[in-house]
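Let's turn to subunit A:
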Amino acid sequence: MNRDPQYNFAYLDEQTKRMIRRALLKAVAVPGYQVPFASREMPLPYGWGTGGIQVTASILTDQDTLKVIDQGSDDTTNAVSIRRFFQRTAGVEVTTATDKATVIQTRHRIPEHALAEGQVLVYQVPIPEPLRFMEPRETDTRTMHALEEYGVMHVKLYEDISLHGRIATSYNYPVLVNDRHVMSPSPIPRFDNPKMHMNPALQLFGAGREQRVYAVPPYTSVKSLDFEDHPFSIDTWDEPCALCGASDTYLDEIILDDGGARMFVCSDSDHCSRRQAMAAGMDSDHRAGSPAPAAGTEAA
Partner candidate 1 sequence: MDESLMIRVEGLFKRFTLHVQGGAVIEALHDVDLAVGQGECVALHGPSGSGKSTLLRSLYANYQPSRGKILVRHGEGYVDMASSAPRLVLAVRRETMAYVSQFLRVIPRVSALNLVTEPLLDLGAGEREALDRAKSLLTRLNIPERLWGLAPATFSGGEQQRVNLARGFCACKPVLLLDEPTASLDAANRNVVVDLILEAKAQGQAVVGIFHDEPVRDAVADRLFHLEAA
Partner candidate 2 sequence: MSAGPLIAAEGSGNGSARPLLAAESLSKWYGLRAACRDVSFELWPGEVLGVVGESGSGKTTLLQLLSGRLTPCGGRVFYHDGDDVVDVHAASEATRRGLARTQWGMVWQNPSDGLRLGASAGANIGERLMALGQRHYGNIRNTAVDWLRRVEIPEDRIDDPPAAFSGGMRQRLQIARNLVTAPRLVFMDEPTGGLDVSVQAKLLDLIRSLVARMNLAVVLVTHDLAVARLLAHRLMVMQGGRVVEQGLTDRVLDDPLHPYSQLLVSSVPRV
């Protein structure tokens, strides 16, 4: 799609983009620290990813390739809308392939395919303040972050254990970034938390309604909070993905009929279809009598 000339590149005016980039620089300088920014009026309501969009808009160049996912999928309504938005206002290349994107905007998942240096992952964040549920006052939470008073975070985890016998928080699981700031990783499943740790890519977080951005620079320590006798653990499933057979990805449950039939499928649609394509390629190779598959496709 060609860029619509009636809009400035990526919709926002240059001064706004500079303002957001200044905020992002500050965020990168203090990993996990929430930097206030003047959130702009966007052509979609709050709660639909305005923060993520403003961050993406501020860092896009015409050389970038953009991927947008929502709950791991490239083809849900929101992902499609946002991708089309940037195609129209920035004219950038778009892709569904994780390894081909330079900027990935996401809601509620981290791609399964490992990211590389030079890539940027932009998260959409509803509530950036991890202490908000325990402490409603902004003045108090800012002071708590400044003075590293994070006892109340473990109060929340304690309550989980006393209620459910284990830490029941399954998404938006709080993390300690760079051994200093407690951060909300946005509502990604806890399954994805380990991917944030020492990731070669730059991770940026935008909350439009709350007017905050924060960042995790490449190769930064990100540790999920837990107790010594209740260590952090990720989710597991009893079955592999019904489509591609993966047993190490985050699976969505799909109800098939009203008789209770269901199947589990990779949430990351790009990853799943690639795996399926590879398996099909191998099959056709087999049928054609070609040599054994390359070493990388089999466990050594």
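Candidate entries met the following condition: all candidates are chains of the complex that A comes from, given by their letters.
As a working rule, contacts are C-beta pairs under 8 Å (C-beta built on N, C-alpha and C of every residue); 3 or more make two chains touch, one makes a residue touch a chain; residues count from 1.
The structure displayed is predicted, hence computed values, not measured ones.
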Touching partner of subunit A in this complex, picked from 1 or 2: 2
Candidate 2 contact footprint on subunit A (complex, rising order): 134, 143, 147, 149-152, 154-155, 158-159, 161-163, 226-230
